[in-house]
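Yeah, one chain of the complex is gone here, protein chain that is, but the others are all in their spots.
Here the chain labels run A, B and C in written order, and each chain numbers its own residues starting at 1.
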Amino acid sequence: MARATGPRGPYSYCDSKEDLLGRMRKIEGQARGVTRMIEEDRYCVDIVQQLTALASAAEEVSLRILEAHIKGCVSDAIREHRGEEAVNELMATIRKAIRR
Amino acid sequence: MARATGPRGPYSYCDSKEDLLGRMRKIEGQARGVTRMIEEDRYCVDIVQQLTALASAAEEVSLRILEAHIKGCVSDAIREHRGEEAVNELMATIRKAIRR
Amino acid sequence: MARATGPRGPYSYCDSKEDLLGRMRKIEGQARGVTRMIEEDRYCVDIVQQLTALASAAEEVSLRILEAHIKGCVSDAIREHRGEEAVNELMATIRKAIRR
Partner (left out) sequence: MARATGPRGPYSYCDSKEDLLGRMRKIEGQARGVTRMIEEDRYCVDIVQQLTALASAAEEVSLRILEAHIKGCVSDAIREHRGEEAVNELMATIRKAIRR
C-alpha cells in the first residue's frame, strides 16, 4: 500500500521489519506508560525523562529506516539515473528530522 | 504515587492534565499508526515523517510539563530557600531533553 | 548595556564569565577552522563533524548561561513575585533552543 508518490515497494527496511516492529511496540508501551504517569499525578521530572526516552527511541527507528532507505531506494534511484529527486526527498526528510 | 526523591504532589501540571492526556492519547495513536505502516510495508519516507511528528509531539508535552514544573515545583522550592537542588535537577532534565 | 526589556544587570552568569569566554574563544576558533577546511577542499564528512562539534559547544554555553539565568534572574523574579513573566520568557527561550 505505497503512497502514489513513492517508488513501488517492498522497501529495503523489510529486512529488519521484526526489529523495527519490536521497537515500535516498545514505544507504544512507553506512550501508554507516560499517559498513566500523568493520570497518577507522578512527579514532573520523571515524566519528562520518560518522554525524552520515548522521543529518542522514535528517532532511533527513524535513523534505522533512513539507513535502509538510503541503502535501498536511494541507491537504486542513483544507479538508475533518477538519484536527483530521491536525494532531494531524502534531504527534506533529514532536515525535518534534525529541525523537528 | 510520587517517587521518593520528588517533592510531594499533586504537581502543578495537574491544571492542564486534560490537555496533556489528550496529547498523550494522540501520541499513542501515532505510535500505533507507525507500527501499522511498517506492517503494511509503507514507503520509508512517509514512516520517517510520522516518526518525526511523533517525537515532536512528545517534546511539546515535555515542554508543557517543564513549564508547569518551573512555575510550580521549582518556584515553590526557590521561595522556600531550597532552589539550588530544584534548579540542578531541572537543568539535568533540560540537558537530556536537548541532547537526547 | 542591557536591552530595554531585560532586568537590570550585572547578570548571574558573570561568576563564570571567564569559563564562558574561554568556551566562546574556542568556538570562534572552530568556526575559523571550518572556514579553512572548506577553503582547502577538505573531505565533506570531516567538515560536518567539526560543524556538529561547534553546534554542540554553542549549546553547552547556552545551557550554562540558562542555568545561571534560572539560579539568578529567574529565582530573583520568583522571590519578588514577578516570576510569571520571567518563566514565560525562559520557556520561550528553551523552546527555541530545543526546536532550533
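We adopt the following convention: contacts are C-beta pairs under 8 Å (C-beta built on N, C-alpha and C of every residue); 3 or more make two chains touch, one makes a residue touch a chain.
Quantities reported herein were computed from a predicted structural model and do not represent experimental measurements.
Trainee: List every residue of subunit A that touches the chain not included in the displayed model.
Mentor: Those residues of subunit A that touch the unshown chain are 59, 63, 66-67, 70-71, 74-75, 78-79, 83-84, 87, 90-91, 94-95, 97-99.
Trainee: Spell out the interface residues on subunit C facing the chain that's missing from view.
Mentor: 1-3, 6-7, 9-14, 17, 20-21, 24-25, 27-28, 31-32, 34-35, 38-49, 51-52, 54-56, 58-59, 61-62, 65-66, 68-69, 72-73, 89-90, 93, 96-97, 100
Note that in this section only the chains that are shown with their structure count from here on.
Trainee: Just curious, how far off is subunit C from subunit B if you go by their C-alpha centres, in Å?
Mentor: 23
Trainee: So how far apart, in whole Å, are subunit A and subunit C when each is placed at the average of its C-alpha atoms?
Mentor: Taking the average C-alpha coordinate of subunit A and of subunit C, the gap between them is 30 Å.
Trainee: Distance from the CA centroid of subunit A to that of subunit B, rounded to the nearest Å?
Mentor: 19
Trainee: Counting only residues that touch at least two other chains, what does the list for subunit C look like?
Mentor: Those would be 98-99.
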